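With one protein chain removed, the remaining protein chains of the complex are shown where they sit.
After this line comes chain A, so read on.
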Amino acid sequence: MSLTILLVALLVGAVGFIVVAARRMQGKSLTGHMFRRAFQYVLLYALVIVVANGAADLLARAFGSTPEFDEPLLLAQSVTAVVIGLPITALLIWWIVRTHRNDPEERGSLIYQAYLTAAALTGAGMTAVKLSESLTTALGTQIFDGDAVGHLIIWVIVGAIHWRVIQRTLAPANAVAHLLLGSTIGLVLATGGLIDLLATSLEMLTGTQILIGSFVPLGSAAGLFVSGALLWIVYWLLSASKLPRGSIWHAYVLLLGVAGGLTTALVGAQALLWRGLVHLLGDPMPFVTWFEWPQAVAALLIGALVWWYHRDLLDATDHTPLHRVYQYLVSGIGAIAAAAGVGLLVVALVDAITPAQLYHNPLNTLLGGLTLIIVGAPLWWSHWRLAQRAAEQHPEVELTAVSRRIYLIVLLGAAAITVVIALIAAVAEIIADVMENQLSLTTLYDTRTEIGYLTAGLTIIAYHAAVLRQDSRNAPAEPEATDTPAVAADTGKLILVGPMDPTLATTLRKRFGRPVQFLASNTGELWNADAVLAQIEAHDVDTDLLIIAREQGLETRPIDEVRNVQ
C-alpha cells in the first residue's frame, strides 16, 4: 500500500513540477543541460528507492523477519539492489557533486530542487508509516516487528541525509515547498492519529467488550499519532512556522489548517447531532453505524482544535486581504454544508412519496438534512454577513476584491459542474426506464440522489449568481489613481516595489492615511498584506518606507537609510 501512496504522491508532484517548470520556462527554450539533469536526477531517485528497499529487506531479515510470501528471488533482488545498486548510486552522486562544483548554478535548478524535495519527503513519509507500524505491533501485541523496524531505520537514514543536503545546498526560498509538504504529511497523520486515539479511548472507557487484542486499536492510534506528531514538530513547529509568510505559506495555513480543521469539525458535529436526533426522533434500527459517537466527538474536538490553532496564526486585523480570504473560505464551507442539507431534504421528500422505503427511513434522511443545515447555515451566515456589511460600507474595496470574485466564481463553477453531472445521470436513468417501459415512482426513487445534488447545486447557483450580478452593478469603476497615486503629504510615504496590487494600495491608504506609491517590479512573489501591515506598524508614522516584495519575504527600509547607503 505504501507503494501505491508513493506512486500517487509522485504523480501529484510531477503535475506540480510541470506547472512550476512551465512558469519558469516562459520565454526560454529547452537546452541539452536540462535533459541531462532530468535524466540524472530521475535515475538517482529510482536508484535511491531501489537501494533503500533492498537494504531495508536485508536488515529486516537480519532482525529475524521474512516477507509474508518469501521466495529466493525476493532475497536475490534485495542482495542485488545493495551489491549492484549501491555502488552505481555512489558513482552517480560523485558525478553530480563534481558537476555542482563546476557549475554552481545547477543547485538552483528546478529539477535538483524537485529531486531533493521528493527524496526527502519519501524518506519522511516512509519513516512515519514504518514508525506507525512498529509502534502498532509493539504497543498492541507486545511483539517486535523486525520488518517494520528494518524499514524504519533505512528510511530515517534516507530522510535525514536528504534533509541535511537540502539545508546545505538549497537556497531557503527553494526549500519552502519541502517544508510545507512535510508539514502537510505530519499534520494529516497527527490529526488522524489523535482522532483515532481519542475515539478508541472513549470506546474502551465506555464499555466496548473486547474479546482479544485489547491494546491493538489503541496501539495503532498511538503509533499513527506519534509518527505524525514527530514529523509535524520537525517540519512545522521547528521549521516552516518560522518561514517568511508568503502566499504558499498562507495557502498551507488556510487550505489545510483552517479549511481542513473546520471541515473535520463540521463532519463530527453533524454526525453527532444526526445520530442523537435519530435515536430521539427517528428510527435507529436501520441506522448505519459507520461513524460511531466516539469518532464524531473526537472529529469535532480535534477538528476544532486544528482550525483554532491555524486561525490563530493569521493576523486578526479586520478588512485585510488575508482576513477577507479567511472569511470567504469559512463562508464557502458553511454554504456547501447548508446546500447539501437542502439537497438531503429533497431526498427525504422523495423517500417519503416513493414506494421503495425498505432500507431508507425518510425521517432519518430528513434529520440528516436538517442537521447539515443547522451546522452549516450559521457558519455561512456569520461570515457572509460580515462580508456583505463590508461590501455596503466599502464597495470600492470589497466588491473588487480578488478573494470575493474567486469565492463567487468557484462556488458557481463547482455548483454548475455538480448540476450538469447530476442532470446527465438522472436523465440517463429516466431514459433507461422509459426504454424498458418501467417508468414509475420507482424511477423517481432511483434518481433521488441525483435530484438531491441538483437541488443543492441549484440552491448555490440561484443565490450566488444574484450576488455576482449585484456586485457587477454596484462595483465602482476601476480606480485610475492606483497606478500613480496622488501624494497627499510629503512625510510617511509608502513606496512598494513589487507586483501591482490596487486592493492593497486602497487598504493601506484607508488604514494609515498615508500616500502609497507602487513601483512595478517582477520579483516573482505576491504581496503578503499581513506582513506589509506589520512592517508599516513597526516603523514611525512619519518615516518614508521602501517595502520590497522578495521571494524570501519582505524587505523594508526607511528611505532615509537607503539614501545614506547610497
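Assume a residue touches a chain if its C-beta (ideal position, glycine included) is under 8 Å from a C-beta of that chain, and two chains touch if they have at least 3 such contacts; residues count from 1.
In this text, contacts and distances are computed from a predicted model.
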Which one, "Lumazine-binding protein", "MoaD/ThiS family protein", "Isoquinoline 1-oxidoreductase, beta subunit" or "Na(+)-translocating NADH-quinone reductase subunit B", is the UniProt name for the chain you do not see? "Lumazine-binding protein"
Thinking of the whole complex, not just what is shown, which of A:I111, A:L218 or A:L444 touches the missing chain? A:L218
Sole residue of A:Q77, A:T99 or A:S201 that reaches the chain not shown, by the stated touch rule: A:S201
Touching the missing chain, which residues of chain A? 1-2, 4-5, 128-129, 132-133, 136-137, 140-141, 143, 145, 189, 192-194, 197-198, 200-202, 204-205, 208-224, 227, 229, 237, 241, 305, 308-309, 312-313
